[in-house]
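Here the complex is missing a single protein chain, while all its other protein chains stay put.
Letters A and B mark the chains as written, and numbering starts fresh at 1 in each.
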Amino acid sequence: MVWTLDEIAVQVEGKVHGDGSHQVEKVATLEKAEKSDISFLANSKYKKFLDNSRAGAVLVDHNSASSVATNAIVVKDPYVAYAKVASLLCPSDTAIAGIHPTAWISPDSHCHKSACIGAHVFIDADVEIAENVEIGPGCVIQQGVKIESGTRLTANITICTQVSIGKNVLIHPGVVIGADGFGIANDNGKWIKVPQLGSVEIGDDVEIGANTTIDRGALDDTIIATGVKLDNQIQIAHNVTIGEHTVIAGCVGIAGSTHIGKHCAIGGAACISGHLTIADGVQITGMTMVTKSIREPGSYSSGIPAESTQQWHKNVVRYRTMKKLEDRVKQLEVLTKQ
Amino acid sequence: MVWTLDEIAVQVEGKVHGDGSHQVEKVATLEKAEKSDISFLANSKYKKFLDNSRAGAVLVDHNSASSVATNAIVVKDPYVAYAKVASLLCPSDTAIAGIHPTAWISPDSHCHKSACIGAHVFIDADVEIAENVEIGPGCVIQQGVKIESGTRLTANITICTQVSIGKNVLIHPGVVIGADGFGIANDNGKWIKVPQLGSVEIGDDVEIGANTTIDRGALDDTIIATGVKLDNQIQIAHNVTIGEHTVIAGCVGIAGSTHIGKHCAIGGAACISGHLTIADGVQITGMTMVTKSIREPGSYSSGIPAESTQQWHKNVVRYRTMKKLEDRVKQLEVLTKQ
Partner (left out) sequence: MVWTLDEIAVQVEGKVHGDGSHQVEKVATLEKAEKSDISFLANSKYKKFLDNSRAGAVLVDHNSASSVATNAIVVKDPYVAYAKVASLLCPSDTAIAGIHPTAWISPDSHCHKSACIGAHVFIDADVEIAENVEIGPGCVIQQGVKIESGTRLTANITICTQVSIGKNVLIHPGVVIGADGFGIANDNGKWIKVPQLGSVEIGDDVEIGANTTIDRGALDDTIIATGVKLDNQIQIAHNVTIGEHTVIAGCVGIAGSTHIGKHCAIGGAACISGHLTIADGVQITGMTMVTKSIREPGSYSSGIPAESTQQWHKNVVRYRTMKKLEDRVKQLEVLTKQ
């Protein structure tokens, strides 16, 4: 698929500097791009590669336009423009409708004829699969699940009973949605199971990364709202709710019944305790430990970054003996007042 | 299934306040319960919902009994009572005995006729599956595995060679039990594999959350004792032993050869180094870093909770320069003594 820069500029609301009739076929990094490629500059760290780039064109913002030796398309946000151009030039394959001969579908379920059901898939009773849904190889869809149109489950995914998934959702391999939440009660020293009777609702346009787990609710449902993007290996406990267009990086853990607002951004490996409320528009940096509700938008952090192991040992000792330092200061205050 | 409050009270050793003949059909939260539902108050945080609840009855403890406007069943521990009532009113489906036509079972293995073997299951040689076991769709059971009666593997689970699993164990999707431990030895700069020759023993009444991994031992076995409850995405390394009735929340990592006692409770995302001993009755709060053995029961913690990113930057600098503050105090002490 070949596009001229003029055609691309229309798609990204940009302005061509240079030869608008130049044709490009694919996207590439500034370092690797050739004449038939279009590249982008979204992070000033990579500006050093601009001079020697052989790209046929570069997507840049207004500030960097003058630094481009080759053709440029000047746009408001080069990364957004790049995302759109990459989707234009490299559209993802559309699955072919049909049911693989090794798939097994309960006669009490309904798959739209446009759906693609892969090898070794198992679909239990009372499931509804809408148009243009793709269920990749090895997926297990338990009883009563509903999956709306255009959603794609790649491979080896488990969707447990009664879970509902919206439109145009993309779920990566190894994801488990709707397993029991961790509900236990201590009955004289032994832990007994609290039945997990809620389910999980996933909105539209959600993406869920590989091996992420989202537990079903204890009574009410766990809810992932429209537009939420989840990276890999995230753990979302029972009855968590996540507001629209919130993004969460890999390895984050969110404990039970916590409510995360809309348009939040949670950094990798952050952990959030249970029964909290996180306001809309909160950013949490990587590895942060959140133990209290956050009521105001803004950026929040914790954790002490790495230093040499030798220095770390000394600082940990100082941390643990701050009381002594306080006592010494107090003693000085007494002496000084005399 | 309909129960009167009098009938329920017998099951939970409680006392009815109000109409013991009132009938309930299911459980619900205080906020959502209707006349035919029974609810519970286990966390004082939710007491505010008691007044306006339309529940047909509420499970409460002695202290809250007088606050209930509707019928109450007064019990010692409302959460335990709720767990029991929920199990009564909403029993989990029992699997139907039989082997799915797409399952493949080695002729050298034995599945009890009451077992339920799901779609696309693979069972290798020398496996023993006892009565009333359920092996859900997509599970892989390698050679020599033994699974005792009443145990349920939900879906897409891998049980590696020689692992033994006790009675009434519940294992959620994506779990891997008995993969090789991380045994490597440095042979002149290259890492060579140390064969992992032990296995894993899982006791009775254990629950294992989605995508949790439990490695096989290097020589002796990794052991998860009876009554242990594990949440999702936990990593348990080779030769770890976990004592009876210990509970572990999501995302915890336990390094090799560490021994965890009985009746411990380990909070989410805590990490425990290798070759340690954790006593019986230890509680560890979420995100704690455990690098030394803990010999006494009690509660242990580490980690600094979130603050605004601006404040965090300042505090990290102060942490890193504590030495200077100490030096200033020392200098003052010298001056003051003169």
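Heads up, the rule we're going with is that contacts are C-beta pairs under 8 Å (C-beta built on N, C-alpha and C of every residue); 3 or more make two chains touch, one makes a residue touch a chain.
Remember, it's a predicted structure, so these values are computed and weren't measured experimentally.
Pick from B:V2, B:A69 or B:M289: which residue touches the chain that isn't shown?
Considering all chains, including the one not shown, the answer is B:M289.
Counting contacts across the full complex, list the positions on chain B that touch the omitted chain.
102, 104, 120, 122, 138, 140, 142, 156, 158, 160, 174, 176, 179-180, 182-187, 189-195, 197, 211, 213, 215, 219-220, 233, 235, 237, 251, 253, 255, 271, 273, 275, 283-285, 288-292, 294, 298-305, 307, 314-315, 318-319, 322, 325, 328-329, 332, 335-336
Considering the whole complex rather than only what is displayed, give the residues of chain A touching the chain that is not shown.
So the residues of chain A touching the unseen chain are 27-29, 32, 45, 77, 79-80, 82-84, 86-87, 90, 92, 100-102, 118-120, 136-138, 154-156, 170, 172-174, 205, 207, 209-211, 227, 229, 231-233, 245, 247, 249-251, 263, 268-269, 286-287, 303-310, 312-313, 316, 319-320, 322-323, 325-326, 329, 332-333, 336.
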